Structures are given as structure tokens and as C-alpha cells.
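What you see is the complex with one protein chain gone and the rest in place.
This part shows chain A:
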Amino acid sequence: MDRQLKSPLSEKDVMDLRAGDYVYITGIIYTARDAAHKRMFEALENGEELPFDVKNNIIYYMGPSPEREGKVIGSAGPTTSSRMDKYTPSLLDLGLKGMIGKGKRNDSVKDAVVRNGAVYFAAVGGAGALLSKKIIKSTVIAYDDLGTEAIRELEVKEFPVIVVMDSLGNNLYENVVG
């Protein structure tokens, strides 16, 4: 079914989502991909603060192309999520509620999603121009030196995603190809 969702997420909203639901997200989300995850993970290991509070928030696995003058952001589609699997359970245990990416996740991510009542969404891979139109504000908030891999705070309006893994552990991809 089609659902509108506000971000940051509420516990109840996440519990209601089911694999296969079409969801339109409005609110604040944060970008982080490979290099930013590595740095956040190292920060946690060293007992340092993360650059933003992950609690109830959504991380979008995305590194945009540069924006042209007058544009909010460049092309902005999802990257493959599984490269973040190594770092994801720790973030979920700290209260991260949602992730947007594309592709499969491993069992430790699935366990952490269920354990923490979280959700994993997919956006359409390779639709970066279309998805950029749903981003109304973009600000680099950390790791500026990483270029496209910096952490950005995005304000999104009706950003279209599909629930792949819900808080009960249902997995849309598994239903598809077994």
C-alpha cells in the first residue's frame, strides 16, 4: 500500500510498515556511504560522538554528483547497501531507525533491524536525476574533506521508496527470487 511518512521516524510508524509498501518520505534524512561509515565506526570505537544523533533518523546511502548553479543537488540516487553491512548493526543498536539504499543486506543487518524495530528501504537505482527533484535542501554537516562522501543533511519532500525489510524481518527481495 501507499504510505506517507515523516522523518525522523516514530516507533509506531516503523512498526506499521510492511515489506512491499510504497512509502513517500518527507522531512530530514542524512547521507552517508562507504568512507563516512568507516569514519563514524572509528569514532564510536574511540568513544567519540557521531556527527549527528542517529536516534530515530534515516541514513540514505548516497553520494551525489555536484550541483549546477541554482540547483539544490546533482544526481542523487542510492548506492549498493551491502558495503555498509559491516558498520550498520552498531548504528541500529544506537537507535538508527531507517536506511535507504539498494540491494541485499546480510543476516547481521537483518537481525539488528528486527532487534531494534527498524526498517530498510530501497530507492530506484539509477534514477538519480528523478530523485534529485525530491530533495529540497542539502547541507554538508560533517567530513567535508570526503567530497561526495561527506555527510549531508537533506530535507526531502515525498521521497519515493519501497520497504524491502520490515521490523518483523520480512524481505521483499527474498519473495522475488527465493
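Methods note: a contact is a pair of C-beta atoms (placed from the backbone, for glycine too) under 8 Å apart; a residue touches a chain by one contact, two chains touch by 3 or more; residues count from 1.
Throughout what follows, contacts and distances are computed from a predicted model.
The chain not displayed here is annotated in its UniProt record as "Fumarate hydratase", chosen from "ATP-binding cassette domain-containing protein", "Tetrathionate reductase subunit TtrA", "Fumarate hydratase" or "Potassium-transporting ATPase KdpC subunit". Residue-wise, the contact with the chain that is not shown comes from A:Y173, picked out of A:Y24, A:F41 or A:Y173.
Residues of chain A that touch the chain left out of view are 35, 62-68, 71, 74-77, 79-80, 82, 102-104, 122, 124-130, 132-133, 146-149, 162, 172-173, 175-177.
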